[in-house]
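The complex is shown incomplete by one protein chain, all other protein chains being positioned as in the whole.
This part shows chain A:
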Amino acid sequence: MNDHVHPVTLDVKNLTVTYNNGHTAIHDVNFTLRGGTICALVGVNGSGKSTLFKSIMGMVKPSKGHVALNDTPVTATLKQNIIAYVPQTEEVDWDFPVLVSDVVMMGRYGKMSFLRIPSKEDKRQVDIALELVNLSALKNRQIGELSGGQKKRVFIARAMAQQGRVLLLDEPFTGVDVQTENAIIDLLKTLREKGHLILVSTHNLGSVPEFCDQVVLFNRTVLTYGPTKTTFTPQNLMQTFGGALRYLSLSGSQLHDDEDSRIVSVLTDDERAAVFYGEGENQPPHDNLLIDELRTK
């Protein structure tokens, strides 16, 4: 099957997840993504991003609605190994007795026979994946012996070795140095060109416009989604995060002595900040939110 002939599609329709203890984590979630995109999933902690990921992977049963991959219910497509997943660093047991190469090999299990004996091709793909994330020299390390950025790269290599066309990354930039962050972003960009569908949950507001072409703003449901340019606006972000964002606004004259009179807004939750420029003098990019701020005061 050629990627370019059949771009992969991910369809989330009316998805509601209520846990057995009565807690509704997400409700009425709707969005559609096609291959060849990097989409950011942005929302506060506890907004149900992880639950959304889990239901896309078939880990939790929706109480309403469905998730479809190429128009097939996602649970029926798992055997095809289409979805690859990069977990949050905190979710991994780093003391587990496995080497870096063992973890990457786990990405190949779905392609192996009953007894999971790796073929030459499996070993080759593991080497390629390790090379891609620059970990070949460390492949015989136990995973706990790695630095934060290296730890993240191990699981990205596993996803690469799996060769899934849908890639889910849960907070890939937390606890990662800038160099690794850039390397991951470059890698994701090349995958997008190959027609992969990439969904990234992130806190890192600053890097979103840099590499994501679509954004889903999320708080228990989809608040809004669409192209980054029109969706990733200070107004929408403020609405998504409520009061949980720190923001700072500076006029041109405060910043520098040149003609540029635009006002700069900086929005951040806890990581790299998002920076927006306004249109002209006295026209801050966060216009209406400034009014809200004044009102509350």
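In this text, a contact is a pair of C-beta atoms (placed from the backbone, for glycine too) under 8 Å apart; a residue touches a chain by one contact, two chains touch by 3 or more; residues count from 1.
The criterion applied here is as follows: contacts and distances are computed from a predicted model.
Note on the omitted subunit: UniProt lists it as "Metal ABC transporter permease", one of the names in "Metal ABC transporter permease", "Cytochrome bc1 complex cytochrome b subunit", "Membrane protein" or "Acyl-CoA dehydrogenase". The residue touching the chain not shown here, chosen from A:L10, A:L52 or A:A84, is A:A84.
The chain not shown here is touched by just one of A:M57, A:L250 or A:V275, and that residue is A:M57. Considering the whole complex, the residue from A:D102, A:D127, A:D177 or A:D213 that touches the absent chain is A:D102.
Where chain A meets the missing chain, the touching residues are 20-21, 54, 57-59, 78-81, 83-85, 87, 92-93, 96-99, 102, 106-107, 109-110, 115-116, 142, 158, 162.
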